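Shown here: the complex without one of its protein chains, the others still in place.
Per-chain numbering from 1; labels A, B, C, D, E, F and G assigned in written order.
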């Protein structure tokens, strides 16, 4: 994509399905992004380069994350003053707790603004919200999106109230 | 303050010392803010009003948080499309774990971008980073701030290398 | 159902199987209920309306819950003085711990009386126990139910004592 | 007190300060209660007797709890069909987690409706909410109480907005 | 079996596979036992009766346990002075942590001597060790058992050393 | 003491206050014991010798424990067929969780029967219960002890019922 | 293998797949090793012998580990002054937390240098790093290995940037 506004970097391509959810949201909102694999540990120069060049490439927000001792978001945040959205990815042990704590518990001075474990969608939405501050069209789209969510709950809620749980579960 | 750009809302005035750290950062960067007490549970109408009017009052970013079953940031996020920075506050039991999980583990559609437990300073910095996207002066200040942090570490690191831990601990 | 006494509201229709257990108990005890989907975050107006109108609609007890940063029960409790039974639902990470803590660790002034993770059945029974305070027939049914449970344990226990674990496991 | 409506039983007199918060709320609402020490483990006959006689003594709701492997609420629930509010008390290790899990994670059939760790106040309020179902005066008092809480937040919030955090912290 | 020395009681027949491991060990050592289902919550009278009559029936050691808020071992311990071996059973949430804490964290005065989560085999062996104090034949069998375990490790270890992990994994 | 029946071994003399509670109970019941410091890690030969000679010295039950990666009880259990009561001691981090898990989660074949974190008293009582299997006098003392505990709860419970929590808290 | 430099010992052959990852790395680097099954609990003499003879057999580094109350690495460390790399293995409960804490939280004086849960590969690499201190060829191989890892990330990252997540996920 041309002129990406959001830069997405994940620790391993095994995290791609989680990060794809963020990309889908950005596409849905018409926000240009780029996306790559970095690694705070196996390819630190690449991660550092990606982060320190992001602002000059016109990137406004970064989404970064990994699993386990998930240092990528923190390392990305260390090399830029752009906002960094941390996306913790559940690894094979400890049910995501290590990834979450390694991402969110940053020391004073270097925030990583973190979404829930495996919440790629929310990482994308947070990026849109941040960009929407200076973009009226995006802000209006967010309002539509929010209203649509409320409407969907309304429809589901009304359906459940009317047909009851037995039928509802059969229809699923 | 006139024309606040950041709205800060905490669940109880017992959380004030943590949130004051965010305010101090905003002052240091010359960012106007307002600050109040709300409560998702004891004063839901107030929290809702604060959140739903924030955009029209010119607020660009919200900082919200509480302790325990810390719903305030989520409830604030439910009533606005502005970015909501979640600040979990350590309560009397469970060492902050309940506050963190209640703040960060938001469902798809409504992100709360969360900083570490009691990390008021990082909540403030994250707000500045977000505002700096569209504000060159703020962006430059962030670079200065980051450099100053690195310098301080440099000075401390060099001092420790030179005088050794015994003297360093005595000087503290 | 006409004149529901218990209002059941869940954060998402993906939680329905857990909440259906509560509904089944209410049906077994002949307690009228209604049931819907709300969301503290995606449809806050709906959740609020449901809660604040509950008393006037004749509802006596509410059952509410969700997964992850499970705010729904707390938000429901914020808008009513009816007792709110919290039902934490296990989400995809953290094995239910986030849902439980987000539901139970409420601040002073706004209790959510919480049952175990995914314990839809106990949420239903707790509602019946509360209604039974002013309803002799229901109270008697509860005693029967309790006796039947004890009898079932008695039968299973005696069977195991008699036939031994090998046969018992074969019969299962 | 004559004709108690709420029975309070705690596992040890070392838990008394937590349970006294429940009693204070009941007094504030004019609800008669009695209060005693039991122990699921050291005095099981006493706990059982207290629970099984509660209904006949006119008790409508029970509040029970302990620390550590906190079985008291579950044992009380085993001997009555009255609603049992569980109040987990933080013990010397594990920061209340053991008490909470031992109280709330009840098996199907025997609910303990649990409030937060050390939340004596909420245990009392939950009891009032349950009694208020059949008591218009109590229900009105609850509305007043809720409004008063909202007002207090309103006052604190407005004060903070006006005088700022520095003065507010000085006044504390 | 005649003249059982060990009494085994579990909270639900869904725990039977775990407790069967204890029974198998007792059979292997030729120790008579009986085995039943009780429930601290659904059948408290049965649990209490089982426990309080155990000594008079000649039982020397009890094995008891359940899942979730696992009170059974504690309740059994409350009604006897016999040693009670607690066997925590992993339930559907929290990966066994609730069961373990509810079983082991007993208050002063009423110990439950607890084995690992789902460790039916060790519950059985602990019972044998306790009985072996006053039974030379059993004590000798334990020494044989221990030696056999060491031998098995010896054989496996030597085999692995000799054939290497690739062959060893193929043979498995 | 002559002819000790219980051997107590702790990982460090910093654990002594916890283990002294076990010793006090043994003294109260007139059970001879010896007590020493061992260390699975710093003095493995000593720990091993203590354990492997225990039976021949007439020891019937061992009490062992430590803090952190608390291996002592497991190592003691590895070198004897006597029952080993594990006593996890809370260390400076993690609030006792590491000590508990390291003590109780033993592999199949080598049980450590574990009491609660820092529960020296219960370790002592468990040893008494085990010895009481073959000692009528000890068994009778246990019954007295249990009755006295129940009486104390009775007295405290009655006192609280009569004088109320305000006076009771003043008297404390 | 002749003249092994690394000794690998695991608590059970059920852990072999995890430890095989360490062996594969050693083979890849051309480091001779031997590998066996020991058990701190079931075969303590074997574990002790393996550890105390390791130095004299020319072993330079040990890799040891187990699951649950994972004492093996600690026990190995107790009998040698060689560096001991601890490899915690995830067992059936608690998602690896017990294994990790039992391995890493060693008391002062006896370190076990621990890698992540089930991280056999990293255990192997750590052993190579330690040996490479005195072995220029090994050190150079490590640099190549590190560069190759960075290159692989580079290739994956570039591929993802170019073809986008949809194609990338299809190719997987």
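Operating definition for what follows: a residue touches a chain if its C-beta (ideal position, glycine included) is under 8 Å from a C-beta of that chain, and two chains touch if they have at least 3 such contacts.
Everything quoted here is computed from the prediction, not taken from an experiment.
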Point to revise | Contact set of the excluded chain (shown chains only) | key: A, B, F, G
Point to revise | Sole residue of G:8, G:70, G:110 or G:160 that reaches the chain not shown, by the stated touch rule | key: G:110
Study note, to complete from the structure: Out of F:36, F:53 or F:158, the sole contact with the unshown chain comes from F:36
Check your understanding: Can you name the residues of chain B that touch the chain not displayed here?
Key -> 90, 95-97, 116-118, 146, 149-150, 152-154, 156-158, 160-161, 164-166, 168-169, 172
Study note, to complete from the structure: Note that chain F touches the chain not displayed via residues 13, 16-17, 19-20, 23, 34-39, 42-43, 45-46, 68-69, 92-95
Exercise for review: Could you list which residues of chain A touch the chain missing from the display?
Suggested key: 11-12, 39-42, 44, 48, 66-69, 71, 74-75, 77-79, 91, 93-94, 97-98, 101-107, 109-110, 112
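Going forward, only the chains that are shown with their structure count from here on.
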Practice item. Could you check which of A-B, F-G or C-D has the same interface as D-E, with more than half of the contact pairs identical by residue number? Key: F-G
Practice item. Indicate the whole-number Å distance between the mean C-alpha point of chain C and the mean C-alpha point of chain G. Key: 47
Review point. At what distance in angstrom does the C-alpha mean of chain F lie from that of chain A?
Key: 51
Practice item. State, to the nearest whole Å, the distance from the C-alpha centre of chain B to the C-alpha centre of chain C. Key: 36
Practice item. Give me the residues of chain B that touch two or more other chains. Key: 39, 42, 68-69, 93-95, 104-106, 109-110, 112
Study note, to complete from the structure: Each pair of chains that touches is included here, namely A-B, A-C, A-G, B-C, B-D, C-D, C-E, D-E, D-F, E-F, E-G, F-G
